[in-house]
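Taking it in order: structure first as structure tokens, then the write-up.
Every protein chain but one is kept in place in this view of the complex.
In this document, chain identifiers A and B correspond to the written order of the chains, with residue numbering beginning at 1 in each.
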Amino acid sequence: MTSPQPQLVLENVSCHFGGIRAVNGVDLQLDTNDITGLVGPNGAGKTTLFNLITATIRAKSGRILFAGRNITGLTPDAVARLGLVRSFQSPMTLPGVTVREHLRQAALFQAIGRPSFLLRRRRIAAAEAQARRTADAVLDFARLAHVADEPADQLAYGVQKILGVAMAVAAGPRLLLADEPAAGLNGAETAEMERLLRAIHEELSIGVLVIEHDLPMVMRLCSHVIALAQGTVIADGRPHEVRGSRAFIEAYLGSEADAA
Amino acid sequence: MFQQFLMVAALSAATYMLIALGFTLIFGIMRVVNFAHGEFVLIGAYGIYVAQSLLGLNYFVAVPLAALAAAIIGIAAERLIFRRFAGDELAGMIAALALAITINGAVTAIFGVDGQPVERPISGVIHIGDAILPKDQLFAAGIAFALVLATWLLLVKTRLGLAMRAVAQRPEIARLQGITPWKTFPIAFAIGCGLAGFAGALTAPIYAITPYIGEGALTRAFIVVVLGGLGSIPGALLAAVLLGAIDAGISILYSATLATLVSFVAVILVLIARPNGIFGRA
Partner (left out) sequence: MQTLGRILPWLIVIAAIVPFAVNGDFTFHVAILIGIQALLALSIHLTLRVGQLSLAQAGFMGIGAYASALFTRDAGIPFLVGLACAAAIPALLAGLLGGIILRVRGVQFALLTFMLGEAIVLLFVEFVIPFGGNNGVMGIPPIALFGIPLDSRQQIYAFVILVLAVVYFASRTLLRGNPGIALRGIAGNEALAQSLGTDSLGWRRVVFAASAGIAGISGSLYAHYLGYISPEAFNITTTINALVMNVVGGTALLVGPLIGAILLVPLPELFRSAVLYQQLLYGLSLLLLVLFLPQGLGSILRRPRT
């Protein structure tokens, strides 16, 4: 798995809330060549880990590196500008803004996100033209052209979630992090989300990291799976390796037995 | 000199505690920023003036009456005004500002803009070592600390206090338990404004009373609450002690306004490390 592609590396990352260690000494590496799935039973620390990578919360100890660069302690927007862009578990929209405009702004935020752009007016014109083209391209790519001029906050739940992923794509990431993209979607919408994520990886060569509860989807979609339980990595490798690992089976069977 | 410092610090801290505790209580339970809180201190102070100088009552009777007046006006304010803004912080803030202007305007209209003299009810001093401790300041500080303790016990040991804390921390669950906010809100306001009234009544003989003391009291409440963390009672109490000490130290050596400025700088410095105050949560 060595490659010149940007890698996301976590070294001994820990974080706790109150007395509970939500993430406990996690070491992992993933490649933007892969679609990586992050799985684990409820409370395993997946969301916490996700939030640590996207800098939504701060790690108590350990380091996070992306493309060789230490990103621990940066702000969420700085991480996004370095190419790590996330989508959210719940649909996130700007009130009163059309779908097309959401995508255009998503593309534009990379250029105008920092106030210092005010000092670099000339480059912005090029960025603006590019943002329009990107919006159109992503509209087609994500199959959202039919709702392009609708206000996004009035669309169906599933469409809004697709838009969320599409916005992340419009921002031009090197690694796209999707937080439970299929949560709350019906069968058809889940299939569409799966198609989109696969296309993002295969046609746009963007790395993908998904948290998901839908295990069959993860096994179909991902080339690299990391399993968490109780804040530590219990399995890490190709999907069939993880699925067959004893630690993984115990963690999942254990939680199913508790639920039964 | 040191005992002098302790005395002034204790009185400062006690006053801070009274005002900040009332303010934080109201905010914690109703999420209302009572910008009129300083004016309830004013009501307490002028209440003493009215009770003593105009009605001829004994000071020790006047103090609880003045605080009661503040509490009653507080309940009225809650019922008539703040109840509508319970969830909306900014709207509540503006309503409170309007109330503050109204109360201040009423006091100014009735009593005029000049200060009023208030008789010192307790004269004499106590000598401890080589420190001279005025009895009235000791009395004020003592009563203030007693009130803080009483409020603390109320919150921690009584069912009412438990209900209020439940509403503050988990309003949905409190509602399921049958604790309606509509019952706890007036009580929170009554206690909060009552404490403010006590602060005004206790310090009236010691400092001059003018219509402007409300603004200063409000600033003190804010400094304590921001330093300690919004909504945190232990934070407010700790911050009150810290700021009382700074106040005493700088006032004795330099001036009161410099003390406020230094307090402000101290708060900014703390916020660099802990943006939400010492015990605050985001």
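Quick note on the criterion: a residue touches a chain if its C-beta (ideal position, glycine included) is under 8 Å from a C-beta of that chain, and two chains touch if they have at least 3 such contacts.
Please read all numbers here as calculations on a predicted model, not as lab measurements.
Under the touch definition stated at the start, the shown chains contacted by the missing one in the entire complex are A, B. Only one residue from A:67, A:92 or A:247 touches the chain missing from this view: A:92. Only one of B:10, B:226, B:242 or B:278 touches the absent chain when the whole complex is considered: B:226.
Residue in contact with the omitted chain (choice from B:6, B:68, B:91 or B:138): B:91. The hidden chain makes contact, of the residues A:77, A:140, A:202 or A:250, with A:77.
Chain B residues in contact with the hidden partner, per the touch definition given at the top, are 27, 33, 81, 84-85, 88-91, 93-95, 97-106, 108-109, 112, 215, 219, 222-223, 225-226, 230, 255, 257-258, 260-261, 264, 267-268, 271-272, 275-277, 280. Taking the complete complex into account, residues 54, 56, 75-78, 80-81, 85-88, 92-95, 97, 105-106, 108-110, 112-118, 124, 128, 167-168, 171 of chain A touch the chain not shown.
The working rule: only the chains that are shown with their structure count from here on.
Distance between chain centres (mean CA atoms), chain A to chain B: 49 Å.
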